[in-house]
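Okay, here's the structure, questions in a sec.
Note that one protein chain is taken out, while the other chains of the complex remain in position.
Entry: subunit A
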Amino acid sequence: MIDIAFLAESLRALAAGLPLTLGLTGGAVALGLVLAGLAAAGRLSGIAVLDGLARLYVFVFRGTPLLVQLFLIYYGLGQFRPDLQALGLWWFFREPYWCALLALTLNTGAYTAEIIRGGVLAVPHGAVLAGRACGMSRGLLLRRIVLPLAARQALPAYGNEVISVVKATSLASTITLLDLTGIAQKLIAQSFRALEVFVCAGAFYLAINLAIIGLVRLAETILAPDLRRPRPV
């Protein structure tokens, strides 16, 4: 039996976790994009050292579970407290929030790097040749031709990635953070009513992702105006 009053109360209580979930998502997606841009640039640079470093980074962070990464950063690095204190980094690794943000950023950065690389590789060679033939400098070519074409190619996969980051933030609850899932677990421990609480938590995640899907769709119509129009038969 669903208790409506308790459901409403759960919604209110869970809403308090929304800023943390959104903050972790926004932070990890934004920082992860920068990191991914650098890693993709390394992979595409043709410079063996940079390519190798980027490859290693992607391999490690894509090949291990986010939960393991999170525990290694928060609990694992905790064992090096004196060293981190000596380096002046303890304030960062002491805080579960920063650890969660770091783990999420590194993880999504690895996936996004491959998404960006795939997008750039999918840019038609002829479009690049035409830009070079017009006398475009490398920077101009990148800005006006390569990145816009790569972005629209990569956008569907990138939308998936952002959505998976939203859901991945729930793992932050395992290192004591009170995000949506963290609060949900606390409520269940107090009330023993898993159904209402998790229905509410799930609804919050759905709502966030609904907004993200809308944003991705908007970006698609901006980046791919030619695909909006019907093509001639």
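To be clear about the criterion, contacts are C-beta pairs under 8 Å (C-beta built on N, C-alpha and C of every residue); 3 or more make two chains touch, one makes a residue touch a chain; residues count from 1.
Simple rule for what comes next: contacts and distances are computed from a predicted model.
Hidden chain, UniProt protein name from the list "Acyl carrier protein", "ATP-binding cassette domain-containing protein", "Sarcosine oxidase subunit delta" or "Imidazole glycerol phosphate synthase subunit HisH": "ATP-binding cassette domain-containing protein".
Between the chain not shown and the residues A:Ala130, A:Ala194 or A:Leu218, the one that touches is A:Ala130. The residue from A:Ile163, A:Val199 or A:Leu223 that touches the chain not shown here is A:Leu223.
By the touch definition given at the top, subunit A reaches the unshown chain through residues 124, 126-127, 129-137, 140, 144-145, 148-149, 152, 223-226, 229, 231-232.
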